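Omission of a single protein chain aside, the complex is shown with its protein chains in their original locations.
The chains carry the letters A and B, assigned in the order they are written, with residues numbered from 1 in each.
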Amino acid sequence: MDGFTYINMFETKGIEYLVIIAFLILLIPFWVILNKRAQMAKQMKKTLGTLSASILRIPQGLYYSRNHTWTHLDTSGNARVGLDDLLVHLTGEMNFRSLKNPGDRVGKGELLAEFEQQGKQLRIYSPLSGNVTEINRLLAEDPAVLNEDPYGKGWMFRIRPTDWKAETATLYFAGETADWFAKELNRFKDFLAGSMNYRSRGSSIVVLQDGGELTDHTLASLPGELWQDFQKEFLDPDRPVG
Amino acid sequence: MNNELAIGRFLLSELKPKGKILTPFNVITFPIMILGLALIAIRFYKGIGSVTNLSQEIPWGLWIGFDVVTGVAFAGGAYVITFMVYILNMKKYHSIVRVTVLNGFLAYVFYAGALLLDLGRPWNVINPIIGNSFGFNSVLFLVAWHFLLYMIAQLIEFSPAIAEWLGARRIRKILSGMTLAAVIFGITLSTLHQSGLGALYLMAKDKIHPLWYSQFIPVMFLVSSIFAGLSMVIFEGSISHRVFFSKISEKNHLAQRGILLGLSKICAGTMFAYFFLQLLVFLHGKHWALLNTPMGYWYLLEMVGFVLVPMFLFYRSYRRGQIGMIRVAAILTMLGVILNRLNVTVIGFRWDMAVRYVPSWMEVVVTLTVLFAEIWIFRWVINRMPVLSDPPAWATDQK
Partner (left out) sequence: MGIDRRGFLKVLCATGATLAIGRDAKAATKSTNDVEFRGVLYDATRCKGCRGCEYDCAEANGLPEPPPAREITGLRKTDETRNTVVNEYSTSKGTVFLKTQCMHCNEPACAAACLTRAMHKTRMGPVTWDGDKCMGCRYCMVSCPFDIPKFEYHSANPKIHKCTMCYERLKTGEIPACVYNCPNEALQYGTRRELLSEARKRISEKPDLYVDHIYGEHEAGGTGWLYLSPVPFNELGLSTTLQKDSYPSLTKGFLYSVPSVFVLVPALLLGIQQATKSNPSNAEKEDE
């Protein structure tokens, strides 16, 4: 500053503030569009048939058991029971066979139903105790509804629970289930790797180790022995905590 | 047409007071507020000098030094809490977001509004706003604009509660979507104007006592606004907890203790950093000799008695889980912040003058009027809108 003529130290402040305003205004659509990309990536994964935790549905208000069944108490006092989205995505379409009749008593951890797919079987155990009041006829007629709408039309049983509060206290609530599904998927990948080595069967499925992608309906293309191992690892009650 | 009538009638009915009218608080504050309004009228009729002790050497006194500079520091709880909840995702503090944002919003409206009382020619206040005359080179320009923008951001953050009160479902959904943007904008603005309030005094280098003047005043003000705001949250929360006991939802009651402990931890940490900042600035200034003067003792009192001591209290009460001690520490901290702000703006400003500035009783009454008016509006909102109580069911479903 020479001190003899006029100099404005803050000459460009006006333009700078305009640039800032422009930046902030542009930041909002910029951010929204970037996040849309992430959403689209999720959708793409789904359509390509890859199975990842982000595409699994976990409705609020339901209780989820470690045996991959869900239960929900409706206003009439009956609890509906069904299979969770993780399980049906792993298995693919299966045929339903109920092992209980309406009026039967069932205890928590007792065998409820059997699912079958090309000779391979899975046994489903009850997440709570009570009286079976109704069995979903739609499941027997249209097995596909199990995979399309496992929480809605694909319900399995209506049970009048005898000890709802105590038994559901140990179940997962929706908020924690997302994390648990992700962990179960990882555990499933490890299980596959372990079981493949154990059974020493060559397979043509695209299953990569360590964070690779699973295809949807992974178990559908796997042999019955793996289903038995899967049953023991993931669906049987009183299995060791994973 | 029916809709407007219904809303109009609803608003009118909401204006009626709920609860007892002749509470001790009302009886004390109402006459003071009436007196304050009278004084404000005199101030506009006969000039600022008729109600204040300001002079040509001391142009800014209690109204700026306390109402604006200190009041805004205490409103800093809003940006800290929203930062913790919406940016750092610390869900534990979610239950106090609304009341803190409400407090912050009202504080800015009233204290920055009190600034209008201090303006000599308030009709020209629109000049720097509508673009008639932007003084970009001025720190005060920046502070004023940030106040305006921040009030808008806080209003947006709080507006879902208003929408829930009015039952406007769609509007509430739109406003909820804007929360994150408003929070980020608000935190950015707060960073600048909390430090900006300090930067206002940078040019008064020869007028402020060297122990309080440094180039780092803006940084000091920013850091102290963090624990000032949180202490205000603790203090105000304790009072609200007792006064509005019935309004608070069960969930919020249980969360209270955990929240207080968490806040005291954060305060202790921030004050630790602040103390060392002050130490660094002091060492850099090399004002050792000044410590042995009356102002030096005053400085030590502020630093030790009102920064170190409450910091240790926060730390100890956090370790031992003593809720009562946390409240004591919060009050001490708030006194310390008031002391610090007044030291920079009023006590340390032209400390060398023979006749020192002391606020007139009229200035104090007007300040109290502003404060009480804010509390009245705060109470009105708490009694009607879902701030301490849970939002209506349709609102939680919307998420």
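Before moving on, here are some points about what is shown:
By our rule, a residue touches a chain if its C-beta (ideal position, glycine included) is under 8 Å from a C-beta of that chain, and two chains touch if they have at least 3 such contacts.
Model, not experiment: these values are computed from the prediction.
Residue in contact with the omitted chain (choice from B:Lys91, B:Arg170, B:Lys286 or B:Arg320): B:Lys91. Here the missing chain is touched by one residue of B:Met33, B:Leu200 or B:Ile382, and it is B:Leu200. In the full complex, subunit B touches the hidden chain at residues 44-50, 52, 54-57, 59-60, 83, 86-92, 118-122, 124-125, 127-128, 132-135, 137-142, 144, 180, 184-185, 187-188, 191-192, 195-196, 199-207, 215, 218, 257-258, 261-262, 265.
Interface with the hidden chain, as seen from subunit A, comprises residues 1, 3-13, 15-17, 19-20, 23-24, 27, 30-31, 34-35, 37-38, 179.
We adopt the following convention: only the chains that are shown with their structure count from here on.
Subunit A and subunit B have CA centres that are 46 Å apart.
The residues of subunit A lying in touch with subunit B in their complex are 8-10, 13-14, 17, 24, 28.
Residues 134, 136-137, 181, 185 of subunit B are the ones touching subunit A in the complex.
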